[in-house]
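Got a structure for you, questions after.
All protein chains of the complex are present and in place, except for one that has been dropped.
Just so it is clear, A and B label the chains in written order, and each chain counts residues from 1 on its own.
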Amino acid sequence: MATASPQRTDGRPAPTPQPTLGESLRRNGVSRRGFMQFCAATASLMALPPSMAPAIAAALESARRPSVIWLSFQECTGCTESLTRSFSPTVENLILDTISLDYHHTLQAAAGDAAEHAREEAMHANAGEYLVVVDGSLPGPKANPGYSTIAGISNYDMLMETVADAAAVIAVGSCAAFGGLPKADPNPSGAVSVQDLIKDKPVINVSGCPPVPMVITGVLAQYLTFGKLPELDQYNRPLAFFGQSIHDRCYRRPFYDKGLFAETFDDEGAKKGWCLYRLGCKGPMTYNACATMKWNGGVSWPVESGAPCLGCSEPDFWDAGGFYDALSVPPGRSGDMLLAAGAAGVAVGTGAGLLARSKARTAEKQHETVTAEQLEEKL
Amino acid sequence: MTAMEFLMLTKGPLFQAALAVFALGVLVRLVEIFALGRAHNYAAPRGSAVAGGLRTMYKRFEPNPGTFKAAPFDVVVGMVWHIGFIIALLLFIPHVELIKSTFGIAWPALPNPVVDAVTAITLLGLIAALVHRLAQPVKRFLSTPEDYLIWGVTFLVMLTGWLAYHRMINPYPLALGIHILAAEIFLVVLPFTKLSHIFTAFVARYYNGAIFGRKGVQS
């Protein structure tokens, strides 16, 4: 995995002097204790021993705010909502406060030319060092660019231009990571994911629809701490957060193993908190941190609130059959087809069988009686 | 093709196609047998052919004591893996869900760890059966390439299911897709090979029991 230092190396003076993360946190009234708790949590999320927490703290304190350019393409803003609607004031959004979010449609005050100018300025000022965060998929190079443009610039052009000098790209949300709902069959806008287009830069996918907020900040924290990209799974997702399936970490798993299932959303099983497999839970094929980190400041998560996992952090979850059909259930219904094939089978079988039968009957007609005289010839 | 696309292909069109070939093929085989018919039997019966037939359909699940004594390995291993296969097929929760969605009928299933253990035993049983087929003179003598083919097809279904359950193939949609594909190969191969004994054996048992039953013998 390529490494990128958050430290400036070219010796160029920064446009404005950036405070370190430690300074910024203290200015925002975060206690040392709260900060250390965050570092310990980060360590555990990254599957590091607790003894690493002070090292993380030290690294974070001295880290300078990296420049982040946030590009929003074909998206619903849910990912940004997820990130900003965390309960206040968490260390996570303080981290965000301390990065230099130089461009973000939804959050920035500037608009129009001024906004685009801010993006270009950040790119020039931090060339080779800034991070690009993308949420949303984008029409691919062969698609009609008119499906999604910003300030008259096609998403494709903007992405390629912005990424050219970036240190790394973080694709936030399943749209940016895998194409998401815009890519759902029949994919009218020709949507593609970031990793479909960016082959020469590290791309980290933080999938989910939306992703768990702590996962987004956790990835940033890890990048800031170690100055390098985290270990990734086969879909370029940080293993620390996507290494285990929902199913394997689900608190309802014992019910699955015992064969206790909610059959409807309001039956006794549902009330008793039994497994939601039969209601379509995609937990067994879904890798995400929901079951361990939960949502809304650790209050709950979909399965805990009685909804089957939709598998939103997995590629193609949008085209993977009914949300409320069990994982093993094929899409569509086979009844008519089975009847038709069965009827055809009966027809062919009857035909072939009758042919065979007539063969036996014909043989009977051709039967030559065995006589003692004939047998005697053999002696 | 992504793993999920592969899974959807196996769960969708391939599953439908395999099911169609299976239904068509099995019915061709069964109807073809019945259409061939039987000559009228003029001999006065001693017992009931129908009762004898129905009885033998069930009775051949029980090995007779002499056979058990003569071939204990065959009987034990054969029963173990057949029962294991049926348990894994019919009493695993996801399979019950699949059957419910396809045929609209369902029944209680076994806890997963039980099915897991049964599957492991079944896999061992199948391996033992293969070794036996290669080593035992009569089995080796009788065996044709088809016998090894259907062994492979059967083993593959069980193995891929077990690997998927244990997540030994990643990502999971790929594991599940491979298992479903193996099951589809099984379904497609079934009507054209002696795997069809799954259905025709009951017809054979019926006729056997009926032929003997008519003469007053419970076979």
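We take it that a contact is a pair of C-beta atoms (placed from the backbone, for glycine too) under 8 Å apart; a residue touches a chain by one contact, two chains touch by 3 or more.
As a convention for this text, contacts and distances are computed from a predicted model.
For the chain of the complex excluded from view, the name given in UniProt is "Heterodisulfide reductase" [choices: "Branched-chain amino acid ABC transporter permease", "Oxidoreductase", "Heterodisulfide reductase" or "Nitrile hydratase accessory protein"]. Within the complete assembly, B:138 is the residue of B:50, B:86, B:117 or B:138 that touches the hidden chain. If you put the hidden chain back, the residue from A:210, A:259, A:308 or A:349 that touches it is A:349.
Within the entire complex, the positions of subunit B that touch the omitted partner chain are 25, 28-29, 32-39, 41-44, 46-47, 56-57, 60, 63-64, 66-67, 70-71, 74, 78, 136-147, 149, 191-192, 194, 196-197, 200-209, 211-212, 215-219. Mapped onto subunit A, the footprint of the missing chain covers residues 348-349, 352, 356, 359-360, 362-364, 366-372, 374-379.
Here, only the chains that are shown with their structure count from here on.
Interface residues of subunit A, counted against subunit B in their complex, comprise 234-235, 245, 248, 256-259, 261, 277-278, 284-285, 287, 314-317, 319-321, 325-335, 337-338, 340-342, 344-346, 348-350, 352-354, 356-357, 360. Per the touch definition, subunit B reaches subunit A in the complex via residues 2-5, 7-8, 11-12, 15-16, 19-37, 93-95, 97-98, 100-102, 104, 108-113, 167, 170-173, 176.
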